[in-house]
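Omission of a single protein chain aside, the complex is shown with its protein chains in their original locations.
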Amino acid sequence: MSILSRTIALAAGAVIAATSLAVPVEAQEGAGQQLYPLFTYRTGPYAPSFIPFGAGNLDYLRYVNEVEGGVNGVKILIQECETAYTIERGIECYERYKGGFNGALTAAIYPHSSGLDVALTDKARLDRIPIVSPGGGQNIATDGRVFPYQFPLIFDYWSEAQIIIDYIAEQVGGHDKLKGVKIATLYHDSGYGRDTIEPLAILSKKYGFEDIQIPVPHPGEQQQAQWQQIRRAGADWVFLRGWGVMTPVAIKTAARVGFPADRIIGDIWSGSEDDARPAGAAAKGYLAVSVFPPGTDYGILRKLKENILDTGKSDLKDNSKFGTVYYNYGVIEAITFVEALRTGQKKFGNKPLNNEEGQWAFENLDIDEQRIAELGAEGLISPLKTTIDNHKGETIAAKIIQWNGETWDTRTDWIKADTSLFADVIKAKAAAYAVEKGIEPRQAASN
Amino acid sequence: MASLLELVDVSLSFRGVKALNALSFAVAEGEICALIGPNGAGKSSLLNVINGVYRADSGDIVFDGSRFEAIRPGRAARLGIGRTFQHNALFRRLTVRENVLAGLSRHGEASFVENIFRFGRDGRERTDFAGRADHVIAFLGLEAERERIVATLPYGIQKRVDLARALVSEPKLLLLDEPMAGMNQDEKRDMSRIITEVNRAFGTTIVLIEHDVGIVLGLASHIVVLDYGRKVADGTPEAVRNDPDVIAAYLGTVH
Amino acid sequence: MTTIQDSIPEAGPAEALPSGATLLQIGLVAAGLVIAFGLVPSLASDYWLSSIIIPTVVMGLAGISLNLLQGYAGLVSLGSAAFMAVGAFSAYNLILRVPGLPLPAVLLLAGLIAAVVGVFFGLPALRIKGFYLAASTLGAQFFFPWLFTNYPWFSNNSQSLTISAPRLEFLGYDLQSPLGRYLLVATVTALLIGLAFLVVRSRLGREWMAIRDMETAASVLGIRVARRKLQAYAVSSFFLGITGVLWGFAYLGTADAHTYNLDKSFQILFIVLIGGTATIFGNFLGAAFIVLTPILLDHVVLAANIAYLSDQGAITNLQRVIFGAIIIFILIKEPDGLSAWIRRGVGALRARLGR
Partner (left out) sequence: MAYFLETLIAGLFAGLMYGLVAIGFVLIYKASGVFNFAQGAMVFLAALVFVTLVEHGANFWVAFALTSGLMVLTAVAVEALVLRPLRNRDPLTLFMATLGLSFVIDGAAQFFLGTDVHMLDLGIDDIAEDYGGLFISWFDIVASLIVVALVAVLGIVFSRTRMGVSLRAVADDTLAAQSIGIRLPVIWRIVWSVAGVVALVAGLLWGARQGVQFSLSLVTLKALPVLIIGGFSSIPGAIVGGLIVGASEALADIYLGPLVDGSVSTWFAYILAVAFLLVRPAGLFGDRDIERV
């Protein structure tokens, strides 16, 4: 959008903002519709990742509404609420929309922030609102018996660690060859970053590789010291658990100390175009884990291009973002929402779902290969089946992608994590949590 | 009379400039002693040394029998040295009464917990302070301004509040830094009357700085003349008035 | 200069005020209590309670905490949020590791721990002033988040390093519901406001203000400046500690080290300056401003539906611009902060009652 029109917008916006305080709000009629409260963070340090994500999210829902006429006829009413990635404003948005909006029902809420996901845990349990965080949920919430309303769908960092190790094993010629291999984890010094310390310790005990953990303080704009440590330790591989600006700086600094980019494997939050591109030439060959594969060569994206992008209905301002990691992430997340609605409607009839029905729906998701094919999402998502014991999904898989200097190339097919490996540890943590909170775990029978 | 305050070879300098140069003199119990001298003669610096705002480079101060090389302002206050300031140093945003009460701080014994929750020693302290404050406020005729914020008061009144604040803690020694600066003749007359009364009523020893020689000669019983940090003369008004050095160094020049 | 004259109405000793005004005060206090414990609970919806009123009240309390330090004692701190964090994490571990400790005791202890920490980080105040002091208080602001992140013990090894609110209950009453949490916040706030008034009207408060207005004179009068300054940090941090507990447990329901980040400290500073320094109630106006403005702007945009003019991203950034502009505007137009409004109101009332 050109600067001129922005200026006009600014003027017009100012005028309207001034007047609209006086005039009453025109209430949108929402009865008979399904509410989708879209928690946005279009401002602040993480806005760059949200913009394409939100677009993918919106575009798919618009596609469902306008091309498919809603979910079995039920239209989705989208209400945006800006959290600026802060918990306070996130809570305000949650309180604003947990009870629906002008008659449109709330079936679930996607907080779009791990911090907010945690913050809402207790509230959501009291309010009985499903909190869905594909790719960014709390791992212990996998145990749906303790966390009936949390849905950390699709992915978790423990499985990620495992997938990374499997990939490296494959590169060095088998898990038995891992002995003595030096794998450094450069992590963002936060709860998110520290989450992989424990699983990697377990894995290194199992396979005998050398596990080196190096923290980077937020925001991570200065990493010379850390990379010198890595070079000095003679690491063979680096698992980069970056966040925001930390990733491009890491890649650049790696180049400065002469560490090869194709031996660095980024976390899912270090694997977007905006993470690699700012690093320029240094990023060529950089690897990353991808749960939300980039690219436009999927049936569903072709449909979106034809019906939304080319008809000017897309939320994208910059069409080059179409098919990027975050755009596709947005699409995938929207798919989980719509599929959950379908699942629920099978049981409760073709009408908007309320929060309890939503809870049942998300607990009984089953997006199998066949359904994926129908969606035209082969290769975009892997099967997703939830149960009361497993709110994450039974198959956890990711691909490895590589930056060619311009875009991402897919290096591998889905690498499946062996979820049994950590299942007990997670269950134990969940049980401990239940005790601390005085929660009586549900039994599978109760559902 | 025994001397209450005695300075022995006190020297002070800022960035090499000598403000006080081996200065010695004594102030007798109960007298009114005036420091006079041209601007920059070191008068204010001297007061600041006596009550510890500045630390002398060398020399001793003997107060009430005890000897100090340097003294901290708080200590000086607790020993009974009161002080008013040349440039208004009142607590601008407090009322007259609060300013005066603040002057009593050195007599406070209650712990801050007692003060906050109003138990233990706090009660007695409150009544005691209130009594003393009201007495001094009445003595200086400030009842009308009791609850006014000092910043809103005319200059002359503020000077009086400053005096009240210093006086209320019943110091043995009261240092007055140009108490009549910027006043018209009537106000000056009032102020010097007050000072004399203070001296008589409370028996307070007073050391004051004042430019208006006429006033000083009438007010003080002992005058010390300073020039460039050195003592030029020291004695009774009569003696000083007739001292040739003084006439040369000071009285000749008009201020 | 009359602004100065009324700028610290709460600072005047109660017994000194004319009886008319005293009555007025009692009346206002009574009215306040009725509103806080009668009207608000009965009228406000859950949404209003848990996402607008509670945060406003708690942030107002934070404002009071800083105002004691800054408005009354004339000291600065850019690390307020750090002491809130100390309070919250202390409370969490007290409840976790000292079973059966009643909520009031927890709050009190959390406050005291924060107070001790506050004194320690207040030490530089004995040597330095102004921005050097301000900047050095940032030390706390960066140290504690690190401490609570680096040692998972503080968060009982929770995976996300967050501490989540324990079940809030007092004398068997469950305070989990929005109303329960509100009542908890309102009660604690009422008590702390009372305490704040006791403090500022005590000799302590008077000597703080003396130091604030003229430190040299204060020391010359025998006020123990160093001790008073440390006490200021102690009292302020005590308040902040308790505020931090409320923010984490009664409002957010969870907290991690970064809940209490630099932005929060700045917000508190905004509250003090916008609400008005050396006031108690002004802080709640400041807090209301900080909490409500972004939400209002959000609603304005929804209402005006100007999305078609530009994309949402731009509009939310526009909101940021407006927010900043409003802050500057208030700083320029209301030197005494929004509390000037309260004062005019009370002034009018007094005039009515003819003192």
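We just call them A, B and C in the order they show up, numbering each chain from 1.
By our rule, contacts are C-beta pairs under 8 Å (C-beta built on N, C-alpha and C of every residue); 3 or more make two chains touch, one makes a residue touch a chain.
In this text, all values refer to a predicted model and were calculated from it rather than measured experimentally.
Q: One chain is left out of this view; which of A:91, A:146, A:200 or A:255 touches it in the full complex?
A: A:255
Q: Of the listed residues C:269, C:300 or C:340, which contacts the missing chain in the full complex?
A: C:269
Q: Of the residues A:38, A:109 or A:216, I need the one that contacts the missing chain.
A: A:216
Q: Which one, C:104, C:194, C:324 or C:345, makes contact with the chain that was left out?
A: C:324
Q: Provide the residue numbers of chain A that touch the chain removed from this figure.
A: Chain A touches the chain not shown through residues 3, 6-7, 10, 42-45, 47-48, 51, 189, 215-219, 221-222, 224-226, 228-229, 232, 244-245, 248-249, 252, 255-258, 274, 277-282, 317-318.
Q: For chain C, which positions touch the chain that isn't shown here?
A: 70, 76, 124, 127-128, 130-132, 134-136, 138-139, 141-143, 145-146, 149-150, 216-217, 262, 266, 269-270, 273, 313-314, 317-321, 323-328, 331-332, 335
As a working rule, only the chains that are shown with their structure count from here on.
Q: Could you tell me which chain lies farthest from chain A when each chain's centre is the average position of its Cα atoms?
A: B
Q: Can you tell me which chain is nearest the middle of the complex, judged by mean CA position?
A: C
Q: Taking the mean of the C-alpha atoms as each chain's centre, how many Å separate chain A from chain B?
A: 73
Q: For chain A and chain C, what's the span in angstrom between their mean Cα positions?
A: 36
Q: What whole-Å value do you get for the distance between chain B and chain C if each is reduced to the mean of its CA atoms?
A: Going by mean C-alpha positions, chain B sits 41 Å from chain C.
Q: Two or more other chains touching the same residue: where does that happen in chain C?
A: none
Q: Considering chain A alone, which of its residues make contact with at least two other chains?
A: Where chain A is concerned, no single residue meets two or more other chains.
Q: Could you please specify the touching residues of chain B with respect to chain C in the complex?
A: So the residues of chain B in touch with chain C come to 51, 53, 72-74, 76-78, 83, 85, 89-95, 97-99, 101-103, 105-106, 108, 110, 112, 115-118, 122, 125, 129, 147-149, 151-152, 165-166, 169.
Q: Which positions of chain C touch chain B when the two form their complex?
A: 1-2, 4-5, 7-8, 11-13, 16, 195, 198-199, 202-204, 206-207, 209-210, 212-214, 216-225, 231, 278
Q: Help me check something: in the complex, which residues belonging to chain A touch chain C?
A: Within the complex, chain A touches chain C at residues 1, 5-6, 8-10, 12-13, 16-17, 19-21, 23, 25-26, 40, 42-43, 47, 51, 54, 80-82, 84, 86-89, 91-92, 94-96, 99, 114-115, 118-123, 126, 138-140, 189-192, 194-195, 217, 315, 317, 429, 433, 436-438.
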